[in-house]
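Starting off with a structure, shown below.
With one protein chain removed, the remaining protein chains of the complex are shown where they sit.
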Amino acid sequence: MKFVDEFRDPEVITKTSEEIRRLAHPNRHYRIMEVCGGHTHAIYRFGLKDLLPSNIELIHGPGCPVCVLPMGRIDDGLSIAQQPDVIFAAFGDMMRVPGTQGSPLEHKARGMDVRIVYSPSDALKLARTNPDKHVMFFAIGFETTAPSTALTLGRAKTQGIHNFSVFCNHVTIIPAIRAILDSPDMRIDAFIGPGHVSTVIGCRPYEWIAKNENKPVAVSGFEPLDILQSIVMVLRQLKADEARIENQYKRVVPWEGNRAALRAMADVFELRPYFEWRGLGFISQSALRIRESYAEWDAEQRFHIPGVRVTDPKAAQCGEVLKGVLKPHQCKLFSKECTPEHPIGALMVSSEGSCAAYFNYEHRKTAMVTSIASVA
Amino acid sequence: MNLAAADSPGDHLPTVRFREPQIEMAHGAGGKASRRLVEGLFAPLLFSSSSEPLGDAAHLDFGGTRIAITTDSFVVKPLTFPGGSIGELAVNGTVNDLAVSGARAEAMVVTYVLEAGLPSPVLEAEVRAMGNAARKAGVTIAGGDTKVVEHGKADSMYITTTGIGRPLHRLNIDPRSVRPGDRILLSGPIGDHGITILLARGELDLEADLRSDTRSILPLVEELVKVAAPGIRWMRDPTRGGVATSLNELVRDCGFGVVLQEEMIPLHDAVRGACELLGLDPLHIANEGQFLAVVSPEYADAALNALSLAPGGEDAQIIGEVREQPSGAVLVTTRYGGSRIVDMLVGDPLPRIC
Partner (left out) sequence: MCLAIPGQVVELFADQPTAALIDVVGVRRKVDLGLLQDDLPVKGDWVLIHVGFAMSKISEEDAIDQMRTLRMLGEAEAAMQEVEGYGLEDTRNTKAS
């Protein structure tokens, strides 16, 4: 696969991890946070932690849009779909996320019309092909995904498709990073920046992290070499006592972002004054809602939603894991009451949530011989 | 519980451990939920108290004559897809279940549960496909039953089969005979069937030149048995839940661990592309024409050689081996030294965008 396999080249990966070892000062402990859930997933999938020296600690950040969604919002979305002739359409990521009365798939088992879509435009297509039903698209995601929802709403308007609405749960990344840095029990040395969010917002929005907080940021791609090179970049900056924003993912991320995407978002969305993030609490100006000009396609305006706040069990230490203060296995409920099959907290519900990723890929790895003998 | 029940062999009374309030789709997906249902509800109530691991088929002894028997049901949407249809799946699936238990399928009986309103030409096409597949596999269809249910109750049609066969000579397949150092053989590329079905459903709007791999693997198993019979410890056809599920079942049953080398796992480009696009792991995707075999080191090379020379076995690979650690887990390693645990899924694999 072009633009994929090159960045999984074993020889170059080995070289890059050797460079990381050279750069990491033996007397220093580095705490590097990767913000984006996609990076968390990649780190586990490619086993990248195995390639790092023990004094580099990767901390998983809050960039998992499924994980930070309060349970009450899932209940709200499902309550809309309880109405007759409503089709609940969402990405696969949402299907097993539990609301208080069960997950979308569990609702489907009880007779709700629930469809998995790969794209918001597929949800719009469902509306076109099912004129006697109403299709409600449960939208999630950071700035990577919001422009696609925006364009889809634009198309619904221009094509006059009225049996379609969006339940908007888009959130923005910068306030989440701010919440991490403002947290008193946090100490992060550098950030691996969210590469795909940055294809939309560019690299400028992170400049305050370098200027005001004095932390290096490498906006990173998602292949093993991308993530490893980003670690090289921030280690070099830390060694030289610098703090800058670097664009590691140059082949894809424009420094200025994607103007057309930002325009589409501005046309359709506005910032909510505040929004509740599961595990992090209320954060102002951190989420998007649909503008008045698109009210007809806003599920929150077309339908009545209960809007009940559902608090997480106190025993679940999601907030601390989300902020990187605790590791997943340090939460008292991890792998006992709280597993991917029976998730209690936010970070177990999505496969890229740090607890789920750790559970699925890592925690049963015992001490092993590092060089695997050839078996052929 | 009535202790005086005369049928009880005197062992501990069966306790149902399945506590879930209702059946969900996940219980049929072949992963953890399915296992909970089988072990927690069916096993205590139906199977005689025994420590034998549950396998694909049972080998029963009737006064010195050994017969292998298996049953399976086929529920697939759409009914027809590139590479085959439900009729072929039904025959090949039955033959394959018997083959990996170490038996040659001789005959099967089949039940059709048909949905009222099913167009007759559709039924005819499936029955024709089934007949052709049975002839090709050398299996006699000895009888069957038909039921019709109301419209909306059977997704067009469900097919159930029961197959019987003759155990192959000199095989002793038992996960408890598996030892560290044993090699894991895979007969060919994985993921073709599951991805073909996913694409054929049309919901994801993806197209690829991909076909289901449904076929009888009996000829390949017979080639393997010819050269490696004393070394074959365990076999399985990785259907729903994929290679990951089968190997997780293995490590559960044998108590050791499995380490796979990712670069050795055969994969067609289109399966890879679809999995990358949808965020799926090929190890979790269903196969209908492949099998895994655990073979002792002394016989492994000969086994691989025999498979790769046989028609349809050209892509066979040794993909890993059994190790002491990590006990009870399946680990996949990459060429550059990273590794990850591969677990059984809960239910069906779901596409993701995150």
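Brief remarks follow.
Read from first to last, the chains carry the letters A and B; within each, the first residue is number 1.
Methods note: a contact is a pair of C-beta atoms (placed from the backbone, for glycine too) under 8 Å apart; a residue touches a chain by one contact, two chains touch by 3 or more.
It should be emphasised that the depicted structure is a prediction, and the values quoted were computed from it without experimental measurement.
Within the whole complex, the absent chain has one touching residue among A:Asn258, A:Gln317 or A:Thr339, and that is A:Asn258. Touch with the chain that is not drawn comes from one residue among A:Gly38, A:Pro175, A:Pro205 or A:Gly279, which is A:Gly38.
Touch with the chain that is not drawn comes from one residue among B:Ala125, B:Val148 or B:Ala208, which is B:Ala208.
Touching residues on chain B toward the chain that is not drawn are 204-210, 269-270, 272-274, 276-277, 279, 352-354.
Across the interface with the omitted chain, chain A contributes residues 1-4, 6-7, 9, 12, 15-16, 18-19, 22, 36-38, 63-65, 91, 118-122, 141-142, 144-145, 147-148, 151, 154, 194-197, 199-200, 222, 225, 229, 232, 250-254, 258-261, 264, 352.
Just so we're on the same page, only the chains that are shown with their structure count from here on.
Looking at the complex, you find that chain B touches chain A at residues 22-26, 32-33, 183, 203-206, 259, 261, 264, 269, 272-273, 276, 278-279, 318, 320-321, 325-329, 331, 333-341, 343, 346-347, 350-354.
Within the complex formed with chain B, the residues of chain A that make contact are 1, 4, 8, 10, 13-14, 17, 37-38, 41, 44-51, 64-66, 91-93, 95-96, 105-106, 108-109, 115-119, 122, 141, 145, 224, 340-341, 350-352, 360-368, 370-372, 375-376.
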